[in-house]
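One structure, pasted below without further comment.
Every protein chain except one is present and positioned as in the full complex.
Our next item is chain A:
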């Protein structure tokens, strides 16, 4: 069931987990769904209002499954957050053989208010991602 508003075609929501963070996202396409997941994960820990991209990074992610692509993309987000105080406010994803090319429009986090526990890592616990009758859906648990 599409959460909250059945008319919304793309979005995300947090799902309760005792100590960590679980995020579900959905969208008509695989790439949009991944972008929603990134947004949902970042919105759990930072107030993204007013965040603007100031530089662009490009990475190519390769993985055997869509679930692993989701985990790799979120790993990439956490890496830049930890090492450069940057987050992607816009994510452009293009399918390439065996994976994805990700164009990440990065904003500085130092001016963004923290709104929740910082992200530590992406777990493989109950990692889900795939197409369904209403488009693509994913669910991921992160250690925070």
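Note that contacts are C-beta pairs under 8 Å (C-beta built on N, C-alpha and C of every residue); 3 or more make two chains touch, one makes a residue touch a chain; residues count from 1.
One rule holds for everything that comes next: contacts and distances are computed from a predicted model.
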Checklist outcome for this item: Should one name the undisplayed chain from "YVTN family beta-propeller protein", "tRNA-splicing ligase RtcB", "NADH-quinone oxidoreductase subunit J" or "Sorbitol/mannitol transport system permease protein" using UniProt, the answer is "tRNA-splicing ligase RtcB"
Item to check | Selected from A:27, A:51 or A:81 as touching the chain missing from the view | outcome: A:81
Item to check | Identified contact with the non-displayed chain, of A:28, A:98 or A:113 | outcome: A:113
Checklist entry - If you put the missing chain back, which residues of chain A would it touch? => result 14-21, 45, 64, 75, 78-79, 81-85, 109-110, 113-127, 141, 143-144
